[in-house]
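Pasting a structure below so you can have a look.
Every protein chain but one is kept in place in this view of the complex.
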Amino acid sequence: MKLPILIINMKVYPEVLGKKALELAKVAESVARDLGVSIAVAPPITELRTVVEGVEIPVYAQGADPVEPGARTGHIPLEFIKETGAVGVILNHSENRLLLNDLGWLVGRARGLGLETLVCAPDPFTSAAVAALEPTAVAVEPPELIGTGKAVSRERPDVIVRTVELVRGVNPSIPVITGAGIEGFDDVKKAIELGTQGILVASAIVKARDWRQKITELANALR
Amino acid sequence: MKLPILIINMKVYPEVLGKKALELAKVAESVARDLGVSIAVAPPITELRTVVEGVEIPVYAQGADPVEPGARTGHIPLEFIKETGAVGVILNHSENRLLLNDLGWLVGRARGLGLETLVCAPDPFTSAAVAALEPTAVAVEPPELIGTGKAVSRERPDVIVRTVELVRGVNPSIPVITGAGIEGFDDVKKAIELGTQGILVASAIVKARDWRQKITELANALR
Amino acid sequence: MKLPILIINMKVYPEVLGKKALELAKVAESVARDLGVSIAVAPPITELRTVVEGVEIPVYAQGADPVEPGARTGHIPLEFIKETGAVGVILNHSENRLLLNDLGWLVGRARGLGLETLVCAPDPFTSAAVAALEPTAVAVEPPELIGTGKAVSRERPDVIVRTVELVRGVNPSIPVITGAGIEGFDDVKKAIELGTQGILVASAIVKARDWRQKITELANALR
Partner (left out) sequence: MKLPILIINMKVYPEVLGKKALELAKVAESVARDLGVSIAVAPPITELRTVVEGVEIPVYAQGADPVEPGARTGHIPLEFIKETGAVGVILNHSENRLLLNDLGWLVGRARGLGLETLVCAPDPFTSAAVAALEPTAVAVEPPELIGTGKAVSRERPDVIVRTVELVRGVNPSIPVITGAGIEGFDDVKKAIELGTQGILVASAIVKARDWRQKITELANALR
């Protein structure tokens, strides 16, 4: 994970249905190239392979199941994600929460497979717990701000500061990323000033009228 | 769903990792064409689009999540399955069980979207409950026989007979399919004799040394 | 289950914390005796034994886990409910939903143990599915009305009528009970006119200023 980073979680918004996921990924790739900023995308699972094969920026899966390849119907083992060429996986997003034990298992197994893990947490204490599992990065996102346009860096700077502090106490080598409500340039600037090393964004970009403009705006704040 | 049918659930066996899922689908397509038998496949979700675009036989998703498109990370709404061109979805497989209320919601929504639903159940009473939801078909699979090579049609013919009877009592237009432990020609023949209209098979095919030979053997029993 | 019936689901409202659950049960018992109406209560699990031992009206558990007695930490097997003297269990309440397969297992096992089952469902189709499992009774509760004071019998009479029709089609011997938003005498009268044989009520009673007055009002509508 090249820091600082802008990670675009496409979720399963209607705006990225089918081939539109690849379109968004290509815009992100183009901005990343133009600005020299590290940008990654997490498309819907049904488009994961298409996106991985269509762009050169890092691609993450939005989640994975705590199972090995085998007699499992409808599950997504890490090995199947890895095989597509994706570089990593988002785990424990507040919309896709995991049992602690499964999360521990997944982080360890992903490490063994050479997959990066971006593990989400809702608050400072839980972020510290995540850090103890030694993922590639922790993303703190207060769930009550997700999708609201009220940026965590403006509304709850204390959450970010405390998270950075607690995560550092557990393992100073784990970078903290943040998200929830991030809308514009200033939100990102502020998040970086508070000690984070990247931004996890969804609706602000996916639902923007002009993807290129919005990605450029947010990425510029990381330069 | 063209009956009688052979549905191949690829699960996430290592044998179908990556492009091998498409290979298996192509073999199934070739046998379907040669014998004039209805065969469908359910590949891993990461290969769903590739398989749909690569073969002309019906393709099913192995599962779906009870959510609408929107702010959902790592979920698979029916709309995203539909958009790939898949014709339907397997629901409530014993390895991927659903809350009753979510199952009811998914079956109704799939109907509205024009997606077929093959809903699994472990026993006769539960199969009857499923039939009341009016899916495209019910698949009865005693979980203790799945993957064992002990065919449900040989080991527990009573389960099949009773399921057909109870499902007919609730809604005679819902076909019953069966699975679990199906290994060879005679297992399929027997299942059809007991009143079912198709077979759901996984390990017997996926783990066969010769995919073409095994699919041909099972499909021949449906002619 | 003596029909028509008024079942009071105490949930875990602060109003029934600790010994107050028994107080409410005693008021219900007193009204049942005075009016000769069938009334049952479902207290918080921590008070189940105390309430069973303290009143003579039927007592239900608010839920159960799909496990047999044994090496299970923090679970509630049906056998432990039965042993307290409770007569039955509410299953699949929309606040405590069950996997279809687990629900099928629990209903069958409760039958074997001589425990009654009141199984909730959110809509007519799901109610029909529940009826196929042959519980003691089905309770249809549109989740969007629960706790609103907008009675299902006034707001969605079509849901009740359709549920009664579909359940009858599956198994005419299964009584339908209803709930959600029931507040007063007229709501109950209407529900009975629409073909149901009882009422499942929570907040209207638990949060009433005068428990006796509210229980009397609703019970009178069942005479």
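A, B and C are the chain letters, set down in written order, and residue numbers restart from 1 in every chain.
As a convention for this text, contacts are C-beta pairs under 8 Å (C-beta built on N, C-alpha and C of every residue); 3 or more make two chains touch, one makes a residue touch a chain.
Since the model is a prediction, treat every value here as computed from it, not as a measurement.
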Here the chain that is not shown touches A, C
Of C:47, C:102, C:123 or C:217, which sits in contact with the chain we cannot see? C:47
Which is it among C:11, C:156, C:190 or C:214 that touches the chain not included here? C:11
Selected residue (touches chain absent from view) among A:18, A:58, A:122 or A:179: A:122
Out of A:6, A:67, A:87 or A:131, which touches the unshown chain? A:131
Of the residues C:56, C:83, C:158 or C:210, which one touches the chain left out of the display? C:83
Absent-chain interface residues of chain A come out as 92, 94, 97-104, 107-108, 121-123, 125-126, 128-134, 166, 169-170
Residue by residue, what part of chain C touches the chain that was omitted? 9, 11-14, 17-18, 42, 44-50, 61-63, 67, 69-77, 79-81, 83-84, 90, 93, 95-96, 146-147, 202-203
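As a working rule, only the chains that are shown with their structure count from here on.
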Chain centre separation in whole Å, for chain C relative to chain A (CA means): 44
State, to the nearest whole Å, the distance from the C-alpha centre of chain A to the C-alpha centre of chain B. 34
Starting from the mean Cα coordinates of chain B and chain C, work out the distance between those two points in Å. 36
Which chain A residues sit where two or more other chains touch them? none
